[in-house]
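Apart from one protein chain that is not included, each protein chain of the complex appears where it belongs.
Labels for the chains are A and B, by order of writing; each one numbers its residues from 1.
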Amino acid sequence: MNFDPRYSNRSFTSVGTRPIRPDGVDKVTGRARYGADFNMAGQLVGRVLRSPHPHAKIRKIDTAKAEKLAGVKAVITAADLPDLTDGDAAMYDILDNCMARKKALYDGHAVAAVAAVDARTARQALKLIEVDYEVLLHVTDVDEAMKHTAPLLNDAIFTEGLEEKPVKPSNVTKRTQFGHGDIHEGFGQADFVVKRSFKTEQTHQGYIEPHACVASVSSDGTADLWVCTQGHFVYRQHCAQLLGMEASKLRVTSSEIGGGFGGKTHVWAEPVALALARKAGRPVKLVMTRDEVFRASGPTSATSIDVRIGARKDGTITAAEATLRYSCGPYAGMWAEIGAMTAFACYRLENVRTVGYEVLVNRPKTAAYRAPSAPMAAFAVESAIDELAKEIGMDPVEFRIRNAAQEGTRSSYGPVYGPIGIGPTLEAAKNHPHMKAPLGKNQGRGMACGFWFNFGGQTCTDLNIGMDGSVSLAVGTVDVGGSRASLSLVAAEELGIAYEQVKAVVADTSSLGYNDMTDGSRGTFSSSMATISAARNTIKILRERAAQMWDIPVDDVVWEKGHAIAKGEKYGNLAALSLKEIAAASGKTGGPIAGHSELVADGAGVSFATHICDIEVDPETGTTRVLRYTVVQDAGKAVHPTYVEGQYQGGAAQGIGWALNEEYIYGKDGRLQNPGFLDYRIPVCSDLPMIDTQILEIPNPNHPYGVRGVGETSIVPPLAAIANAVSNAAGVRMTHIPMSPPRILAAIEAERGG
Amino acid sequence: MRYIRPLSMEDAVGQLAGSSGTAAILAGGSDLLVRMKGGFIEPDLILDIKAIDGLSEIRETAEGFSIGAAVSCALMGESAALKGEWPGVVEAAKLIGSKQVQGRCTITGNLCNASPAADSVPALVAAGAMALIAGPAGRRTVAVEAVPTGPGKTSLAKGEIIEAILLDRRAPRSGDAYLRFIPRTEMDIAVVSAGVNLTLDEQGVVKSARVALGAVAPTVLLVEEATEALIGRKLDEAALERLAKVCSGACRPIDDKRGTVEFRRKVAGVLARRAATTAYARAGGK
């Protein structure tokens, strides 16, 4: 059946209300089962041996002693994970990252693993594995890695995207460029030009739940994997491919997930657990320690960014350019490319050019982190925009409003925008009481804008009507922050029934068709679209069954407020049939009633936000305090407004942590010095104020309810908003994130000295 | 590996003296268990001292306070008498870790862990606290600053256990204060810290002063020049300036993941000055 995803204006009954989430009680009583809360009979404990060196050739691994230890049931190395990737370079990188093959490429890179009867035995076994390393020179800094004198991580890599084919290998895997117009001409028209260089340090998603899985492989080749993941279908595909299994024989069940933010979109331990389980012939539980999560999962890029923006006296930007260098860890990525696409996406520009460089370094493989790559680019651009407004003598909000992209603007990365929310978020910010609140001594206010693409992707849902008329909604997008509540609301809305009548679950990979993972802010956008489609398919069947029960033509049956109604005066005596009544009769009218939907959710509307914050700086110590914070963001349509607010607040809090204190600190030896929550400082409760939110609803034309993704954009503006506030409070431009107290104090002292 | 829970100090000392291999004393466990989890220590004997009579009590005597080695920092915070006389010591103890950690950790453990950044130690040193040590040869008392000898090292001999930390009764017109610098508001380890303890005469002139700095040298620094800078003066701007200067000058910090040399040096002076101001006010100085 054709499904029309276009937006149509309507009033809502369920959507927009704020009911309690269906998985809530289990989560407040400790009953909900996360990755590490599941056990199988006879299960072994898996543990991974990791390289202490940032860069080393693996000459030999001797596992004989470990294998002989009583209680050890399997020991594996790369030899147990043969290369089955068949020329697929991206899959080969995943394989090599799961278990180092020829070289260890970062501190924490897995080199071997064991499965034993208990944790103590597994730990002892790791100590008995002898690895003969040839330690190589390493490089962890993104700028250092670009120098031609830097140690090479992979001598088979020649930079792609250069005009002339390079003759020497490089740590730069790729150059990309975006933009339009003529920037030289544009800068020629400028009365003011701001040019600055910025750096941001590497951060981690910091989910509280470490990666955890339980794997079981039977001798007939069937296998089960219980795992905390943002995408169990993708995990199935990757694990099956790496282990040479048939996807249909590997059932992956996604546990409740204790945070992901992009960090649980890649396999690390799961193929290892499956390989151990296969070799041992027993289930294996593998749970990372916090130390392992920091050292060997997928943090975001460290960056180095140059920005130049020119404007006329009247406040019109005439040209903008940026060069963005993003670290990828030891394997090729497209992080700078995404950064280059997002950098100027908020603005209407005649002449714009961005260039991105993907850089290999001896750090863990970069993974997505909430609107990946965008916050760093926004930090650089929005800092320069603020500075330029100041030079022109314009209010920073007015300056942004004057240059904001609109419907019909050709974006800096190519496409022409439909209806978008950047202008409205700026106007809302301008009129927000926060903007007019007085500031005290050593306090500064900053604001910044942010953009994110959003994503739709492949989606499949099943909607099953029980004999009692209750509704089971099976979705394939993992619920990372309340989407089961939102999707239940959507099903209730479409069917015209109460929210409480719907129960949404996340189905395993054997129970539902393929779904892309919950990333790109797609969970509620795409699965709600599929749910609407499945519900409409169900309604068609419900109408048919009612028609059959009444023995009238189906075209005379309409569906309203959860009931089939016979349309027309001639049916005046027929009482409406409720969903419950039709369900109860279903055994006699053709069997179970269900609606399905398989679709590619195209048209995820782009998303914009504007943030405002007030910061106080202690000029004697460089300490900062966040006094007030306001998020204004376009949601398209907020399905469950409380959880939309939660996404805004959560993204802002992560951005605040990134801006002020979070960073990976590597020693000269290339080892990570702060792989724990004590010295990798995510914000605690007493660090933050209440985070005010304002939800704007500019309908997405490509979704029946106008929904846009809301999960990611909120982390894009904070780095810049806080940098602008700190710069205003301290009277000195901050160009290095995080703005930790030592960095702020050094900047203040340098300003005083100079 | 064995876990034992002796009921008397004599038994504990005997067990410890007679142990072979690595023995670890367990009071709050907030350092020991972290070290065990990280694989930095695998003790053959874990000696849990919490069941020893009196070790979990704060005793108030005519001479002062005796804080048992197993008294949690949370319990110190609940002692109105202790807080009344030694607010600086108590605020230092109450800054360690989180509420959860304070429910377990002890100032004796903080001292014996011998971290240069230990929160309670500068406050104890400034307060002139003594450690009562039980050992195979009987009991002895030493100044707390004599216990840590370097990062992770103490002067305790085999078989010795700190039984209590002793604080004097306060002279009139006395006050102490402790401040530390951390990047967050909670849950951090001091990047720099300062404890100040003052006694004033009737005119508000400083009669005695002890200033200690943490995380700026291998062990907590008792800054003698700071005492000189304060004694015989009211706490005017010039005295505070001088205090800040001598404290910054006394630092011998390192660059590490938590802070730079320049930062620590500068902030040590700032904190000493601010802590002195609070201590002075607490002593009734105006």
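Here is the rule we go by: contacts are C-beta pairs under 8 Å (C-beta built on N, C-alpha and C of every residue); 3 or more make two chains touch, one makes a residue touch a chain.
Throughout what follows, contacts and distances are computed from a predicted model.
> The chain that is not shown, which UniProt protein name from "Response regulator transcription factor", "Glycerol-3-phosphate ABC transporter ATP-binding protein", "Ferredoxin" or "ATPase" does it carry?
Matching the unshown chain against "Response regulator transcription factor", "Glycerol-3-phosphate ABC transporter ATP-binding protein", "Ferredoxin" or "ATPase" yields "Ferredoxin".
> Which displayed chains does the hidden chain touch?
Among the chains that are shown, those touched by the missing chain are A, B.
> Out of B:V147, B:M187 or B:A244, which touches the unshown chain?
B:M187
> Among A:F233, A:Y643 or A:Y666, which one is in touch with the chain left out?
Within the whole complex, the residue contacting the unshown chain is A:Y643.
> Residues on subunit B that touch the omitted chain in the whole complex?
1-3, 5, 26, 28-30, 33-34, 36-38, 42-43, 46, 48, 50, 72, 74, 97-101, 103-104, 185-187
> Just the residue numbers, please: which parts of subunit A touch the chain that's not shown?
18, 20-21, 23-25, 27-34, 36-37, 120, 205-210, 256-261, 287, 289-290, 480-482, 642-643, 645-646, 649-650, 652-654, 676-678, 682-686, 688, 690-691
The rule we apply is simple: only the chains that are shown with their structure count from here on.
> Indicate the whole-number Å distance between the mean C-alpha point of subunit A and the mean C-alpha point of subunit B.
A distance of 44 Å separates the two centres.
> Could you please specify the touching residues of subunit A with respect to subunit B in the complex?
It is residues 123, 291, 620-623, 660-661, 665, 673-674, 677-679, 681, 683-684, 686-687, 740-742, 745-746, 749 of subunit A that touch subunit B.
> Per the contact definition, I'd like the list of subunit B residues that touch subunit A in the complex.
Going by the criterion above, the answer is residues 38-39, 181, 183-189, 191, 256-260, 262-263, 266-267, 270-271.
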